[in-house]
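The next block holds one structure in the form of structure tokens; read it before the comments.
As you look at this complex, bear in mind that one protein chain is not there, while each of the others sits in place.
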Amino acid sequence: MGLLEFIKDYFLGFWDYETPKVMVVKNQKLGVIYRGVQFLVITYFIWYVFISQKAYQDSETRPESSVYTKMKGTALQGDHILDMVEYVRPSEGGDVISTILRREVTHNQRQGTCAEHFTVPRANCSKDADCISGEVNFDGNGQRTGRCVPYYNQTFKTCEIQTWCPIEDYAAIWEPALAEAINFTVYIKNAIHFPKFKVLRGNIKPNKRNGQKYLNKCHYNEKKHPYCPIFRLGYIAEQAREKFSELCRTGGVIGVFINWKCDLDLDPSECTPTYSFRRLDLRKNLPSSGYNFRFAKYYSKDGEEFRTLIKAFGIRLDVIVHGHAGRFSIIPTIINTVTAMTSVGICSIICDWIMLTFIDKNDIYSDRKFDDDSKVPSPSQLLTVPTEFTISYGSNHSDLSEGVAL
Amino acid sequence: MGLLEFIKDYFLGFWDYETPKVMVVKNQKLGVIYRGVQFLVITYFIWYVFISQKAYQDSETRPESSVYTKMKGTALQGDHILDMVEYVRPSEGGDVISTILRREVTHNQRQGTCAEHFTVPRANCSKDADCISGEVNFDGNGQRTGRCVPYYNQTFKTCEIQTWCPIEDYAAIWEPALAEAINFTVYIKNAIHFPKFKVLRGNIKPNKRNGQKYLNKCHYNEKKHPYCPIFRLGYIAEQAREKFSELCRTGGVIGVFINWKCDLDLDPSECTPTYSFRRLDLRKNLPSSGYNFRFAKYYSKDGEEFRTLIKAFGIRLDVIVHGHAGRFSIIPTIINTVTAMTSVGICSIICDWIMLTFIDKNDIYSDRKFDDDSKVPSPSQLLTVPTEFTISYGSNHSDLSEGVAL
Partner (left out) sequence: MGLLEFIKDYFLGFWDYETPKVMVVKNQKLGVIYRGVQFLVITYFIWYVFISQKAYQDSETRPESSVYTKMKGTALQGDHILDMVEYVRPSEGGDVISTILRREVTHNQRQGTCAEHFTVPRANCSKDADCISGEVNFDGNGQRTGRCVPYYNQTFKTCEIQTWCPIEDYAAIWEPALAEAINFTVYIKNAIHFPKFKVLRGNIKPNKRNGQKYLNKCHYNEKKHPYCPIFRLGYIAEQAREKFSELCRTGGVIGVFINWKCDLDLDPSECTPTYSFRRLDLRKNLPSSGYNFRFAKYYSKDGEEFRTLIKAFGIRLDVIVHGHAGRFSIIPTIINTVTAMTSVGICSIICDWIMLTFIDKNDIYSDRKFDDDSKVPSPSQLLTVPTEFTISYGSNHSDLSEGVAL
């Protein structure tokens, strides 16, 4: 045939609609199995994927978060008043803030020479020869001068070392814990931004009538004050299931988790955080547990520098923000719907297998399902033509085809 | 038949190719709908999934990032020169750096006793009996001694407290803001590493001819100097749409976002960051907004410690790095292509439904589509009856069917 005809045919063929031929099997057993599997698949998609997993939403799980923390409270240490400037480090108020609960203070350390602590390996000596000059013992506090000196006001002797004197192990004063600290409060301001949805939220209610007053009074409480971002250290410890006295003794790291779970299809005011608290550092059965750190205040007198060394035990609060926001979006909806529909197809595979393996007696179904060219044709196939023919005019000639069908 | 034959048949059967039978419907309406849906699906995949979403790429969204910040500039505060050592905290130059813009300084605080501030609840008194000794008011500055003393050089009296004296509320000196700070610069060095692709990039052009000179002079500007990692505070504030004078007054937290979007299929030099700036802390209508923190410098004189307390208002810069890299990979390409192809299948489901519901006159199509064994046989089918017929009872009558089959 000519090129034109070919093109014409092709063009017409392009508008044909092709749909797979289907064999209907009137078999209760199969039907039940088939519908059963279908039911499971559809249930899974509707209940789990769409309702539980909200697959119809576009979601954002890594928001931009900003945390600002500030502690408040004063405590009396002997006749010395401690305010937050002294017990909070660092002072900048970021997402990691540590508060001192107990201190071991070594006053007036100066660079010089003094006796090494007696627990340090090979520190005990009777004569200078026992101490190698210039040796720096890793577990020790400084470099040995090679002299053997009396251990402070004791009778026995240890090697002399060059270091900050007196050494902490000997001179540190153990202060009692700050019991009042249980009432210290930490104010946690958290703002969160979901770039994909351009949604900005904070953990403080804006426009609150005389909000400042409220923030001065309130303490967070899951039931009573869910919108008050001020937390008592005692409350935090309790929520983390830690004894406060224990924390004072060893110190510890506690995570303050701010969880934002926002369904932006609802009213934005629904998008509020929940707080949870958990001790982050492992402690049980650990050789070294707890949280402590050392720092010093440096002074100078007559050009000579001296320092107060402080070993601080305390609570470190790590504010960790989790955010998840979802909003209806057409594309994931379509995708998941398509997936659901195609997944239903899987049922056939299973049922076909069942049918052909268990139910199909003497290949009756398979004969019909599989148009196998190697089979010797049954007479019925010879006469298939007429029927086919009549239908051949398609629905637009259906009157005629019926005419013929008579 | 013998086992051998069976195996032979099975082996041959293994190499058969099975393909679904398809019914072609010459129906313009359907054809148009069918092709239309197909077109939509294919367009979606080609345009959105492949071109826009780059589904042919393997991607990495959580790179390892390292940020190093350093501020520069000097400002005159009265006759006191402030350099970055004084106004930048912390000094280590991590990804969070805060610069002081305004200070409220309380000089020469000493541990001792002095009058509580008159705004503190129940601080005003006329006689000692009004002050409970040992009481620590949470909003107050210290522990009450039980005495009622004149409020500094005033006529009225307040309860005496033990604390750092004089108290900040009374003695703090408000310094003017550092207007020059608008010209301070922050140098942000950012290196980023995509482990999956082993790609390492920095925000500074390496090998730059006399780069050091360039870095001494340049200031970042999206248009003119996109590769200069030095930012004027004024520029940052402006980009974040904040009035600098306002920031000086209340302080604030500003996010510096470094966005890496790298298509590693292109030349690596294409992989450069863009910068954006946004205020992170919510301020509008908030009871307590802005950013400030307190710290102290400790001194000692004749063994007595005293301090200078500084309440600092300033800008905290949080450098937040977002990274996304993609590179062609065969597996996601195949997967998404397959998904695309299978998704086209969905068209049939839709069109079948349309066909059988709206277009199909007197079941002509469905007769052809569905090879239903229960239909009253058409003449052509007469010869197939025996087999077909028996089947219609389902396999539970298969014995009978076999009987007939004889």
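Letters are used for the chains, namely A and B, taken in the order the chains are written, and counting of residues starts over at 1 for each.
Simple rule for what comes next: a residue touches a chain if its C-beta (ideal position, glycine included) is under 8 Å from a C-beta of that chain, and two chains touch if they have at least 3 such contacts.
Quick caveat: nothing in here was measured; it's all calculated off a predicted structure.
A.B. asks: From the listed residues B:80, B:127 or B:241, report the one that touches the chain absent from this view.
C.D. replies: Of the candidates B:80, B:127 or B:241, B:80 is in touch with the missing chain.
A.B. asks: Going by the contact rule already stated, which one of B:90, B:134 or B:226 would touch the omitted chain in the full complex?
C.D. replies: From the options B:90, B:134 or B:226, the contact with the absent chain belongs to B:90.
A.B. asks: Going by the contact rule already stated, which one of A:25, A:101, A:182 or A:364 would touch the omitted chain in the full complex?
C.D. replies: Reading the full complex, the residue touching the unseen chain is A:25.
A.B. asks: In the complete complex, which positions of subunit B touch the hidden chain?
C.D. replies: 12, 14-26, 64, 66, 68, 70, 72-74, 76, 79-81, 83-86, 90-94, 180, 183, 189, 191, 193, 200, 202, 204, 206-208, 211-212, 214-216, 297, 299-301, 331, 334, 338, 341-342, 345, 368, 370-371
A.B. asks: Since one chain isn't shown, list which residues of subunit A touch it in the complete complex.
C.D. replies: These residues of subunit A touch the chain that is not shown: 18, 20-28, 30-35, 48, 89-90, 96, 98, 111, 136, 138-143, 162-164, 253, 255, 257, 278, 280-282, 284-288, 291, 293-296, 298-300, 305, 307, 309, 316, 318, 320, 342-343, 345-346, 348-349, 351-352, 355, 368-374, 376-377, 381-382, 385, 388-389, 391-394.
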